[in-house]
Each structure stands twice: as C-alpha cells, then as structure tokens.
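Below is one structure. I have some questions about it.
Excluded from the complex is one protein chain; the other protein chains are retained at their positions.
Lettered A, B and C in written order, each chain numbered from 1.
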Amino acid sequence: MTSPSPTRHSWYEESARGRLAHLLDPGSFTEFLGPERREFSPHLGLFNLPHQLDDGIIVGTGRLDGRPVLVAAQEGRFMGGAIGEVHGAKLTGLLRAARQMKRDVVILFDTGGVRLQEANAGELAISEIIRATLDARAEGVRVVGLLGGRAGCYGGGSLIAGCCSALVISEQGRLSVSGPEVIETNKGVEEFDSRDRALVWRTMGGKHRYLIGGVDLFVDDDVAAFRAGAVAALERPATLDQAVLTAEQARLERRLARFGDAADGTEVWARLGVAHPAGVPDLDTSAFLTIATRKREGADAAR
Amino acid sequence: MENLRYELSTTKPAGGTRAVGLVGVVASGNLEVLLERGEAPDRCVIDIATPAHGFAALWQAVTADFAVRMAAGGLRITINDGGARPDTVALRLAQGVHLMEKPE
Amino acid sequence: MRPANILSSLFPAGHDVTEAGGLLGGSGRLDPQTPVDVVGISGKTYPGVDEALALAGRILSIADRPDAAPLLFLVDSGSQRMSRRDELMGLSETLAHLAKALWRAEQAGHRTIGLLYGGSAAGAFIATALACGSLVALPGAWPEVMDLPSMARVTKLSLDVLTEKAAGTPVFAPGLDNLFATGAIAEIWDPDQPLCDQLKALLATTRDDDGRAGWGLERGGRVKAAAIAREVQRLALAHG
C-alpha cells in the first residue's frame, strides 16, 4: 500500500495495540490478562454501557531496542481512556512486578482521568498506581511516560505522569489536571474557552510542556519517533530521593517566580527568550527543537 | 445491554494458526471483535453484547452473510458493540478473519 | 469537628498549629515525648500550584529531618483549583510533587497520617489525603470524586436514576461510607473519644505495603482490584 508520507506514521491516530506493536521490538510482546481472559469492568452494565475485554488498557512485557521492559498502553477511544477498577489494578500489578523485578516500565498514556461510572474505584486505583510507581522508582526502576494520545493525559492520569522518571511528548500531547471543558463548565467561558483549540494547546499542549520543563523529550507525532524517544528516556536517571525532590521543589518554585503572573503561554515563551512566541505553535518539530533546546527550562534530573 | 448469540453453519474453515485475534475498540460507532478457535470447522458461534436494543434482525443479516462469504469455520467470536453501523461490523469481522490467517 | 477542636483533642499537651491562606502548619505533642508535625489544607480550599508547592516544601523539610516524628495531614479541601493559570504553570506536576513529598516523608521514617475531617475531591484528594501512608477520617467528612449533579450531566442520566443506582453500589457515589467501602480509608475515628489515643493506637500498628485493595475486597466495595493486580504481578514475575 502506498503511504503518502512514508516517513511518518501517526502515534496520535494509532490504537493502543498499534502503538505497542510499533514501539516494541517485533515479536517481543507478551500480554498479561489479555482480552481472551475477559477481565473487564463489572460496573458498566449498571449504566447500560458496553465493556471492553481488556478494560481499555493493555499490560505486558516486551523488548525495546533489545532491553526488556514492562509496558502498559491505554486505549483513549474506549471511554476516553478513563481509569476504572480493573484498568487501574492492571497497571498497579504491573508496577509492583516492576519493583520486584527491577524492570523498567513504559506507560503509553491516553486518558481523561478517573472513569466516572466507577469513580471511587478509579480514584483509589490512581492513588495505588502512584504509590506503586514511587515504590518502584525507589528501587531504581525507570518509569517512562509517553504522551501523545487522542484523549490527552488528564485528571488523575496527569498526576501519574507527574510521578514518572521521564516523560516524552509530541505536539498533540496534552498534559493537565482539569480539562478545558471542565474549567469552562466550572469557571465560565471567560476563564477558559474550550472551543479555542489554539488556547488549549498553548496552555497544556506538548510544546508548552516541553518549554517549561514539564517533560523531558519532545518528538514528532510518529511511532518511530516515540520509540526513539522512549529509548532515550530509558537512559535518564531513575533516582528518586531527598535531593531529587528538593531540586524539584526549587525548580517548580523558580517556575512560579519566573512565570507565575504570565497571562498566556506566549507570554511565558517570550520570557524564556523565544523571539517570535506567537509563531511557536506553527513551527515544525526540527525548527521548534532548534529554538526550544536553547531557551527551555530544563527539568534536569529534578523529577 | 442486549445479548445475542448466533450459531452459524459455515462454508470454509478459518485459515491460519493464530489462537486469538482482536480487532477494533469499543467506541462510539465502533466495536471490538475477539476471535478464538475451538468450534467445529463447519461452524461459527458469534456472541454479541450491544447497548442498542432492537437490532437483532440487522445482526442476524450481517452475521449470516459473514458466515457465507468469509472463511469463518471453527471460530468463536465475541463482539462488544459501541453502536456500530452494519458496514463497520462487516468490516471488522472481515478484518478479524484476515488477522487470524496471518502468522503471529 | 472543627480544626481547633480536632487539634485540642489530638494534642492535650499543646500545639502551635496556625492557619494562613487555607493552609495549616505547625506541630503538636501527643504527650511530652511524642512530637507530631502538622500540615493541612482547611476551609474547603481548592489547592492550586501555589498551595501545593507550599505544602510540599514544608513536608520535604520535615522529611529531611533525621528524627522520625509522625506527620499528620489534616484535610478539608475542595477539588484542585480549576483555572487557566494553574494549568499553564503545570498543576499536574505540582500536585504529583506534593504526593511525592508525602511518599518521601514516609520513606524517610516519618509516618504520614491523613486525617480527613471535611471535604476533598478529585486531583486534590489524590495528592493530599490519599497520598498519605495511612488515611483516617472523622464522621461528617465528605470525600468525592465528582458530585452527583455533575456526574448526572456527564453520564446524561437523571439525578434520580443516579441516586437510585448509588444506593446499590459504593463504587461511584460520593461520601465517606462509599470511600470507606472501597478501601480508601483505614479507620473512621470516634469523635467522642480522645483523638490522641486513637492516633497513638494507629501509630502503634506497623504499616507495610499498600493494602487498600484488600480492604476494598473485605468491605465489599471493590472486589476485583486486589485479585487483578495480584494476577498481573504473578504473570509478569512468571514470565521473567
């Protein structure tokens, strides 16, 4: 089949299974509790909603550039990738195994956060995932998050991402606690016009997150680029100790002091010294990286 | 949710050796199709869970055509429907059979 | 219970906890030999980047201290602050940082005890009360992921239908009993007994690995999570 742009294969558009297939070394993937095990959510029937056999997350093991890793991929199209009891428990179990095995983990985020139909179970699952992530990191395990899915990475999902040892994002990736519609619903359209897509991306999109040091690597919306990004992120340190957290505290305080009164992403970028901040969203990846690598706030190892 | 089951006579046995295959996702207008083996080679069983009630005649028509047209013998198929149109159902079923024919 | 009453019941030997900008800070003594650090969020405050960083800063300096004084986190918050500025500044990072600070304190030998005495919701709940090593609550506490009217909007179900469904399962509806049943909360304390005794009793227990899914199973509010997590863990270890 002819591919129009043979060099690019969109990560954003791929399914969770498709992303894993392109991320890992060919043939290396083994799924745990796959769809044939039928461990789906017991709570959706109450709402006359269909379940998905893997509950919207695929967990397993494989190799990435020869290196064994545990992987989890959320399917953003099933209930917006929302985290429920089973979905969450699969990720928790994987992270606990990672701690015991001292095996690095790659999480392919694509989630709107807690699944409302099982909100309490989902909320608690996120807390358990966070604890399991941190416990694993304490053992030197790297937990790498990839952010470029359709549903973005919102709500509790964004807090899990915030506990990863390294994050890789594409321009399409969005990382934020409250989504645009949630802010608009609660605080009004004056606070946030969720239909203004450019505003959404200036506030929580991949380029902004990379520029302020909220993530470590910025890649093209391309499966091969995410693979390369994940390999690079796995080279970053896993350390999570007092020094790292003290450095993160200083880093975040510096961010607030430097940009805390900025009204818009473009103002933040201007303060970073970006010459034409309004033009940043239209830059292609290489042009953006040329500017961003010189001007951005780095996260260093303070994560 | 409405649960439907069709036990169909087939014309051709499914190809390939893959034990399990999955195509599609449960999303609006979409569906997931899980294919497993284990039925007699001249038979295909399809279990459907759908939130849209009252479309049994459509499912019957789509699955009957599928059993006639595709090499589906021996397959046990589970469908979780997100309100897909019949053409999408037919497409996913065809993709599923195709996937089962491919090496793992 | 109000914070002043809670603090006096917790610390008959006195405390110097003060409130500023919706945040609590200070310390108290369970008895002359047992100092306890106190942080907190009060008055239904919605924590944004500023509050989260201020709390994390205090907690990290406690964690850095060589002693093993417990850390009590009093919680009566809203959900995370929903604003353009907070998200622009990276609220997800700051809330995660707060959760990490609490985890770090626990790891450094300071038991972290969340005491939920009021509200808490959504991301704020995850980064505060739920991020403590142990979480207890007082009757009247009202944790929620999302309130039922908002949930009705999102799920497009009427409030009546939702309320009826909520009666049948603790898995989605707000409230202390529901969160307790899912395993979020270790104990619900008795406000009529001295809180200092109840805290001492809690501190006397040892805390090991995260056992919340087990409580969810015992209490019937979250019956699949423990087994699923265990099975994935088993399969991963078996695969090697």
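What we mean here is this: contacts are C-beta pairs under 8 Å (C-beta built on N, C-alpha and C of every residue); 3 or more make two chains touch, one makes a residue touch a chain.
FYI, contacts and distances are computed from a predicted model.
Engineer: Can you pick, from "Leucine/isoleucine/valine transporter permease subunit", "Lipopolysaccharide export system ATP-binding protein LptB", "Fe-S oxidoreductase" or "Malonate decarboxylase alpha subunit", the UniProt name of the chain not shown?
Structural biologist: "Malonate decarboxylase alpha subunit"
Engineer: For the chain omitted from this view, which of the shown chains does it touch?
Structural biologist: So, taking every chain into account, the missing one touches A, B.
Engineer: From the list B:Leu4, B:Val20 or B:Leu58, pick the residue that touches the absent chain.
Structural biologist: B:Leu58
Engineer: Give me the subunit A residues in contact with the hidden chain, please.
Structural biologist: Subunit A touches the missing chain through residues 1-5, 9-10, 12-13, 171-172, 195-199, 201, 205, 207, 281-282, 284.
Engineer: With the missing chain put back, which residues of subunit B would touch it? List them for me.
Structural biologist: Touch set of subunit B with respect to the missing chain: 29, 52, 57-58, 61-62, 83, 85-88, 90-91, 94-95, 98.
Here is the rule we use: only the chains that are shown with their structure count from here on.
Engineer: Specify the contact topology among the chains shown, as one of line, ring, star, complete or other.
Structural biologist: The chain contacts form an open line.
Engineer: Of the chain pairs A-B and A-C, which one is connected by the greater count of C-beta contacts?
Structural biologist: By number of C-beta pairs in contact, A-C is the larger.
Engineer: Compute per-chain Cα centres, compare each with the mean of all protein Cα atoms, and return the closest chain.
Structural biologist: The chain sitting closest to the overall C-alpha centre is A.
Engineer: State, to the nearest whole Å, the distance from the C-alpha centre of subunit A to the C-alpha centre of subunit C.
Structural biologist: That gives a centre separation of 24 Å.
Engineer: Help me check something: in the complex, which residues belonging to subunit A touch subunit B?
Structural biologist: It comes out as residues 15-17, 27, 34-36, 45, 48-53, 75, 77-78.
Engineer: Spell out the part of subunit A that touches subunit C in their complex, as residue ranges.
Structural biologist: Touch list, subunit A to subunit C: 30, 32-33, 39, 42-43, 46-47, 59, 61, 70, 85-86, 88-90, 92-94, 96-98, 100-101, 103, 114, 116-128, 130-132, 134, 138, 153, 155-156, 158-163, 175-178, 182-183, 185-187, 191-192, 203-204, 208-209, 212, 214, 240-242, 245-246, 248-249, 252-253, 255-256, 259-260, 262, 264-265, 268.
Engineer: Enumerate the contact residues on subunit C facing subunit A in the complex.
Structural biologist: 49-50, 53, 56-57, 60, 63-64, 80, 82-97, 99-101, 103-104, 107-108, 122-123, 125-127, 130-131, 145-146, 150-151, 153-155, 157, 165, 168-173, 178-179, 182-184, 210, 212-213, 216, 221-226, 228-233, 235-237, 239-240
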